[in-house]
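The complex is shown incomplete by one protein chain, all other protein chains being positioned as in the whole.
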Amino acid sequence: MTIVYDKSKGLTDAELHFCPGCTHGTVHKLVAEVLIELDVLDRSVGVVPVGCSALSYDYFNCDMQQASHGRAPAVATGIKRVNPELVVWTYQGDGDLASIGAAEIVHVAHRGEKITTIFINNAIYGMTGGQMAPTTLIGQKTTTSQDGRTVEHSGRPLKVAEMLATIDGAKFVERVSVDSPANIRKTKKAIKKAFELQLSGEGFGIVEILSTCPTNWALTPRDSIKWLRDNMMPYYPLGNLRSPEEAK
Amino acid sequence: MTIVYDKSKGLTDAELHFCPGCTHGTVHKLVAEVLIELDVLDRSVGVVPVGCSALSYDYFNCDMQQASHGRAPAVATGIKRVNPELVVWTYQGDGDLASIGAAEIVHVAHRGEKITTIFINNAIYGMTGGQMAPTTLIGQKTTTSQDGRTVEHSGRPLKVAEMLATIDGAKFVERVSVDSPANIRKTKKAIKKAFELQLSGEGFGIVEILSTCPTNWALTPRDSIKWLRDNMMPYYPLGNLRSPEEAK
Amino acid sequence: MINEKVICAGFGGQGVMKMGQIITYSGMMENKHVSWLPSYGPEMRGGTANCAVMVSETPIGSPVITNDATAVIVMNLPSLVKFEENAAPGSRILVNSSLIEQKVSREDVEAFYIPCNEIALELGNAKVANMVMLGAYLQLANPVKIETVFKAMVKVFGENKAKFMPMNEEAIKKGMEIVKEQIK
Amino acid sequence: MINEKVICAGFGGQGVMKMGQIITYSGMMENKHVSWLPSYGPEMRGGTANCAVMVSETPIGSPVITNDATAVIVMNLPSLVKFEENAAPGSRILVNSSLIEQKVSREDVEAFYIPCNEIALELGNAKVANMVMLGAYLQLANPVKIETVFKAMVKVFGENKAKFMPMNEEAIKKGMEIVKEQIK
Amino acid sequence: MSKVLMKGNEAIAEAAIRGGCKFFFGYPITPQNELPEYMSRELPKNGGVFLQAESEVAAINMVYGAAGAGGRVMTSSSSPGIALKQEGISYIAGANLPAVIVNIVRGGPGLGGIQPAQSDYNQVTRGGGDGDYKMPVFVPANLQEMVDIMMEAFDIADYYRNPVMVVGDGMIGQMMEPIEFKKPVPRELPVKDWITNGTKGERNPNIINSLFLEASDLENHNLAAQEKYADMVKNETRVENYNMEKPELVLTAYGTTSRICKNVIAEFKKEGIEIGLIRPITVWPFPHKAFEDIPESAKGILVVEMSQGQMIDDVKIANNGRLPIGFHGRSGGMIPDPQDIILKVKEMLGGVK
Amino acid sequence: MSKVLMKGNEAIAEAAIRGGCKFFFGYPITPQNELPEYMSRELPKNGGVFLQAESEVAAINMVYGAAGAGGRVMTSSSSPGIALKQEGISYIAGANLPAVIVNIVRGGPGLGGIQPAQSDYNQVTRGGGDGDYKMPVFVPANLQEMVDIMMEAFDIADYYRNPVMVVGDGMIGQMMEPIEFKKPVPRELPVKDWITNGTKGERNPNIINSLFLEASDLENHNLAAQEKYADMVKNETRVENYNMEKPELVLTAYGTTSRICKNVIAEFKKEGIEIGLIRPITVWPFPHKAFEDIPESAKGILVVEMSQGQMIDDVKIANNGRLPIGFHGRSGGMIPDPQDIILKVKEMLGGVK
Amino acid sequence: MAKGKVTFNTDICKGCELCIDVCPVNIIVMDESMINVKGFHPATVIEMEKCIGCGNCAITCPDSVIKVERF
Partner (left out) sequence: MAKGKVTFNTDICKGCELCIDVCPVNIIVMDESMINVKGFHPATVIEMEKCIGCGNCAITCPDSVIKVERF
């Protein structure tokens, strides 16, 4: 009898407060699993943002810091510069990373900070109740784009991975999705690679993860997965945009 | 007897306060000339940043706003949204635009704001006395990188034009230089195109201009031109990265 | 003189906020002084939800109910546990007995047990449990006229939900009846 | 009792800040109370530059000189115009007559005219005009010993500039001589 | 006009639109989200523009640009978001620009919580921006007053060419009360001949600016502002004196806290004890005179705040040593309990007897 | 140790390093640039790290992260830059993190000017961050005192797990004076067992955080902070009482302005008139007792500031209505003229005689 | 075919139904007969013998409700 899957030791016993079916939980597991598999949990410091994952300092079984909105990359920089032995990572939503924190994420990439960023792109502001994010799709209805986002008013959604991949210090950039077991496994691989890059000291790594927000999309969790697949994946192509080999 | 060149009517009588040989002055002229040639000076509003051009509201013969450090794109957005008839532009240094103002420039591009940005890349902070900018070259000595910038500590210089060109709403992106009369003429053409793009309502346009800072580079103006040519131009390739044709 | 201070509490989705709003709106329509104050949490969906409603013939001071509620309406168990103490002595606690087995522990208040969900199911629509409870409350406290409530309901739910009104009215009436029996 | 309050003013590049620093440093080496306060502008290069120097045998209150300067040293015309008024009655104004044709307009102060740039050129180094002026000032006010100044100079310019010291010393001595003639 | 029942945040938005607001730049933050959401839906219908900025910093700078271009403009946020706007507010004040800022306060410091609080009194009255600027800060206690003030706020801003702040706690933002939209008394507003709307070849360029490199210029700029502030002190100070005929003790509180105090006063009335209330409606300018005018009957002042004590500083200044001052505060989203206030009042009355 | 002559900004940097600072995150702004520049050169030699952040906002958040990871860390800036740091400071205070913030004040509001000013008294004592937080704010008057405080500042921060601010005006930053680096009295510092330096499998995870969604948790968090603040008031309040034996009038001023006041006092001494000076060295905690202790001889207090009047509020609170208070202020980079102060003193002495 | 066994930590299931879709042998259903402490119908398995122990359900579950064993 072998255990195929069990709750990761990288997570605490606390119950996740995320809404039913929210894939924030899925990604939490993957990060925890990777930290365990790389055997770095006990020298790891996670930085959680302002957003639905603001409370996630309670979920990971390692040292954690809660950062102000958008500034997790700066906080992580501070930690890593003080103690380069630590494995430092940020976990950020699209409002946090792509909107208010755009300068901070660009500049960790620019400086090539040796940290890892897990970027949850769910095309909306979750925590605050469903406002438009820079990643909200054209036509998507949110509480601040009630007739659907239009190009004329707000431009086309920002492709963060593509933007960051132009920056030299961003040595690993990959976009993944958690819409299926296969993609979830790929996501884990990408997260692992990004952390390995940090361990080898090469530079900054980011994994953009297409994720769902059933509550604010006003869809069931299952329909949310479908919506992600039908709408987000065509606009946000999955794949590796930058990896150490390529960077050389 | 025809006049080949005379001080532009787009400039006021005020003497520029820039240091001798500083190419900020050169670009000021070009912007003023373009506004005159397009006949939009009298419906134009310029937004000057914090930096050596902070005082430039006194130099342009049109309505002007002085913006807080890095936020000229946000200020310009406010102006343009209030009055879309106006021809709105920002004039920003590399500390202003690429460092503190990174989020704001990314987001005018993201929203496709119909404004024009003149971006002076002189690889240093001028006004504050020569600190390192995100655009400072590897090995370049500044007051905050006194042994020269290193990749290990600060990463490789940020290529702003390349980064912004990945954003859909940035419909015109070109990098130019003012190191020679020929390139100065090309710079003017690029500025003109960027403004024309605004007039046709297509989106955001930015011209990145490689420029000198003799004072903080601690070089004569003539040597500064040479330094720009020998060091900046190889790292920052000139050319158009995005134009309306291409964008279609 | 009417001076109602009502707490409506339950879990998200039970319609306790709407229940409170209908009372409030009705009060306003009858030119009484009213206020409606929700609790709001980080998870504004799921979890518990509650609001404090005031309907009064004199101007309202604080919209906050401390331990002076004239009625406490609880739709689920955590709400009973949490808000039982806020009922003023001599006031009423209305319990949704479909979901709450526990009894009110206080002796100095009147307790009523209304099987809202069951009645709603009987009426053929599980969603009107809150209306059943509203009816029970109106019957007991009577701060506004029932016709006003029917008008207010349309406003609160929106004109486009008008077709559900008969069902809602029925639920309210049923709630009134049920509790009448209990008074007896 | 020594209580010198000196303004050194000129345009950027004339070395007025260094001049002030040498006086300050010398004062400190002689265990006197000292302070050096520069003006600083948005264009920290070009334009005018000036500093206020205090050398005193008692602790220094404000490092700011208002209208109580014991000496005003001006290396260019705008500085004369600007700082003439800051000289206390009975104090000295030292004018670089190489660049300033105008005379001091006040009657209640002693004015000295030193052709600093010309003397510097005679000495073979245009850059030591400030040292000439420094010499003149030291001769007149004598707040510190000349040997101290020579030592302080090395500190202020840095050890790696040591090879220029003989030239600087010569310039200071020349300045002292020139002004001695004027006193006579 | 008949009364409508609205949620505070939405009522604020509607009142702003009726008060002439045409432009809104903001960034989501609880507990004020219904405000921008309402704006996003309704402003365009009213010929205005709603834009969600990339951050609070960008939002306040958009407000700067928009105000400079002549737009009637506002932003709204909550505590940490207002902290981020401090530089921008200082620029707006420094450049003499009219704008309205709504602040729905939550508990701090840092990320704190999202429950109602009044712990940003210092932030809103003393500011965190640089320099000697001031702005009128309104702290209404109920939705009707909030709505009345919002409808007037844009005029006040335009009248003085100055930012105006309107503050509520989370409760004000979330609660519903009946309100009536009543046109405010119109003010004669100066022509906006200073805006950057293009010279049209008809005038010299206009410049929006807060930079004055010459110290004397900057001082003069500041002195001119001081005159404007003096006018505000004279004309815009607002306060409610409640039951102040012959109080044995005076409560002072603002916003929703003052409503709790009114309940307390009602309780004491039952016992035949008269307690008064000074309720600042503006906290800058602070209603000093109300405190000078406290009748001889009063034996002390009890300051009640949803903070660890911030307005108490202004009360001390206004009181100028005359009466003993007590304090009762709750924080972090805890709401003062009338019983606790009653106890504190009794203690003070006992203590000074 | 012998004295050295250093420029203020550089002396601050050197003192910080000697005080144990190992990490610096900052962003250029006049008039404090020599400070980061010195750090960029010297910190690495001392085994530390200097990093120029992309902005003041990033810098203060790097400080947060670094402090949370156990680094002895500082940042420095000037007025508008400090405005941008307000949210971050509130987070640092909210998460109980030790850090030192240097503020070399310039004229405001907005971009203002770069000349010395004291118009950020409100900003530094009342903050623009959200919530009820406080931090010790030192306002030294000369370089020696500045250097002494800087060498102690990191210990104070660590002792209380609280941010500490050290404020100078542009003059302090730019001037040179002889200084001596003297080791401060060592404090017994608590072990940093709360930092995020990896659990090493030896302890439960540490969490750096300022979020408390339960109102009662947040209130308790705030109450604990209040106790810490009370300790600071008791132990860290600093003031110089100068010529206070039998003053006819008391001047009060801080920083370089106080030095001008000392000149004024010397002038009056010549005339045989005794004028005192209360010079706060901390403006939070404010030295209330010094004002209570003003001898009977004094006929009034004259507040002198390089602002339009900000510290005057704290003086009023401390004075509590006892003595008449006068004010003399200059702003925008203008420096008070001793003659003007003398006139004002005479006016006050005449006025009350 | 490998044999698998899945165990649900029923108390913390949020009833999102995501596990249902990813089961290749379609043996997960929501247990309409019970409501857990969180107020949801939790997921459960019918016909456990069909389980191949692929782990799809477990890796998909956002709340780490599911443990999968193979033998």
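Residue numbering begins at 1 within each chain, and the chains themselves are lettered A, B, C, D, E, F and G in the order written.
Criterion: a contact is a pair of C-beta atoms (placed from the backbone, for glycine too) under 8 Å apart; a residue touches a chain by one contact, two chains touch by 3 or more.
These figures come from a predicted structure and were not determined experimentally.
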Touching partners, among the displayed chains, of the absent chain: B
Residue touching the undisplayed chain, where the options are B:20, B:84, B:139 or B:239: B:20
Hidden partner interface residues of chain B, rising order: 1-8, 11, 15-16, 18-26, 28-29, 180-181, 184-185, 214, 220-222, 225
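As a working rule, only the chains that are shown with their structure count from here on.
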If a chain touches chain B and chain E alike, it appears here: A, F
Label of the chain whose CA centroid is most distant from the centroid of chain C: D
Which of B-F and C-E has more C-beta pairs touching across its chains: C-E
Gap in Å, rounded to a whole number, between the CA centres of chain G and chain A: 26
Euclidean distance of C-alpha centroids - chain A vs chain B, Å: 33
Chain B-chain C separation of Cα centroids, rounded to whole Å: 63
Chain B: positions in contact with at least two other chains: 54-55, 66, 68, 99-100, 102-103, 106-107, 110, 127, 129, 134, 154
Contacts with two or more other chains, residues of chain G listed in rising order: none
